[in-house]
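There's a structure below that I have some questions on.
== chain A ==
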Amino acid sequence: MIFSLETLLQLCILLPIFATLFIVAFRRHPNLREAVSLATSLCVFYAVVTIYLGLDAGETIAVHWLQVLPGLSLSFSVEPLGMIFALIASFLWFVTIIYSIGYMRGHNEDHQTRFFCCFAIAIGSVMGVAFADNLFTLFIFYEVLTLSTYPLVTHAGTDAAKKGGRVYLGILLSTSVAFFLFAILGTWVIAGTLDFTQGGVFPVDANTTLLGIILVLFIFGIGKAAIMPFHRWLPAAMVAPTPVSALLHAVAVVKAGVFTVMKVGMFIFGLDLLIVLPTTQFLLYLAGASVLLASFVAMRQDNLKARLAYSTVSQLGYITIGVLLATSSGVIASSMNIAMHAFGKITLFFCAGAILVAAHKSNISEMRGLGRQMPFTMVAFFIGSLSIIGLPPTGGTWSKWYLLMATLETDQLIIMVILMLSSLLNIAYLMPIPFHAFFSISPAKNEHGVATAKVQIKEAPTASLIAIGIAALGCLVLFIYPNPLYELASAILEPQQSTHGN
Partner candidate 1 sequence: MLVHLPILQVIVPLIAAPACLILRRPKLVWLFALFASSLAFIISILLLQQVMTAGTISYELGGWSPPWGIEYRIDKLNAFIALIISGISTVVLLAAQTSIEKEIPKDKQPLFYILYLLSLSGMLGIVTTGDAFNVFVFLEISSLSAYSLIALGKDRRALWASFQYLIMGTIGATFILIGIGLMYQMTGTLNMADLAVRLPEVAETRTITTAYVFFIVGVCLKLALFPLHFWLPNAYAYAPSIVTAFFAATSTKVAAYLLIRFTFSIFGISFSFTTLPIETMFLVMGLLGIFIASTVAIYQDNIKHVFAYSSVAQVGYMIVGFSLSTPAGLTAMLLHMFNHALMKGALFMALVAIMYRVGSSKINDLQGLGRQMPLTVAAIVVGGLSLIGVPLTVGFVSKWYLVVAAIEKGWWWLAGLVLLGSLLAVIYVWRIVETAYFKAPILGQQPVKEAPMAILVPVWLLVSANVYFGIDTRFSVEIAASAAKSLFGVAQ
Partner candidate 2 sequence: MTMILGLYNYWVVIVLMMIGFYIIIAHGHLIKKIIGLNIFQTSVFIFYISVGKVEGATAPIWQEGIILYSNPLPHVLILTAIVVGIATTALGLALIIRIKEAYGVIDEDEIQAMDNQAMVNQDKEHQ
């Protein structure tokens, strides 16, 4: 190995950002440009895997860049939770690049260079979020992520896209400045540090009411976690091209949100403190309500992407609940759900995009009978749905399992009921889509006769199909082989449990 792990860590963040230079340089040669994107994503993934192996070997990896203000520095370190996030994001970036090459060309989108540039910056900042060693660093990359994804959301340049972009930026920026930054400042003044520390940073004698308020500010301020009532940006962002929705709004952006929530919960507050705070219970119910309400709203959406968006809002609630339950199985469930939901949801989004490119359909009611023309896509959609619902043989099973265990351990029966109900709702809003695709007759046939129904609907471009295949396969593999993920997830808590013993 040529590079030290520290160098690799920095490369993860810097490579995508440098890649933008080449992407711009090759703007007249689409093939070269996409080759740059692919190569970069492979390199980043390779780097992350190497770091993972190094972490497994028990090395501590930390990098310090610079100190902005006394006590506030830009520095990075690797710990299991960030590892999970980085692994998933870098892997799925690679998959999405393959997919979007097919999609963007199949769809003849404009401004593809801008698209791939912003995409790369977004991934670089996701890596920054994943490896951030303190809240300040995390906040910076969190904001960079918001700003770099804004052009992606408004990509189409239409009025609807601009409006969506305004909601997106408006909510994410204002929550992050008004609440998140405020909470960070509060933490800074009370604790005197922003470094992520096992067991939390707050002094034992800190005022719990104040800390409770800070917790609320954190949960609301991390708008990317899309807890109601600050979830509106997510459906609004669905005006973006599908690969963007797929990666950013199933993986990168929303996961950066819940990832931040987890980091804050575990390493700023610490689970022991989280339980005793007066507002935790309130936030639990709020997240529960978010889960249920979003599911209900999802049922009423006819636009496939909108339905998936609300489904995401609901699933993000699961992860927040997992942290707020403040037990080890809750944390394991949340961190596993970050991975499981990422794979499941990206499959679904890929399928939605494939349907849009191949059949030019975005409404669910028009998708009856589509299974015959696009069998591969629809099977993948079915697998993705299973994973989101949490049924075997898909990875989603495990995270749901641990989450229910956690609710039982903590006697949060109401939350448990909410989760069960939500699973039923998941079935109700996801399952009909593949079901009707395979077992209903295309409505077009009835209305316009056979001829129109046989409009040339083929499967999506090959590149996209490969990506869909990989993502769907991922859902299945994670069921059979969840061990590495489980180990990482339980490693998050290990040092903490040892401090428990002390």
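Candidate entries met the following condition: all candidates are chains of the complex that A comes from, given by their letters.
Assume a contact is a pair of C-beta atoms (placed from the backbone, for glycine too) under 8 Å apart; a residue touches a chain by one contact, two chains touch by 3 or more; residues count from 1.
Keep in mind that what you see is a predicted model, and the values were worked out from it rather than measured.
Taking any copy into account, the candidate from 1 or 2 that touches chain A in the complex is 1. For chain A in complex with candidate 1, the residues that touch the partner chain are 66, 68-70, 72, 136, 139-140, 143, 147, 154, 157, 162, 166, 169-170, 173-174, 177-178, 181-182, 185-186, 188-189.
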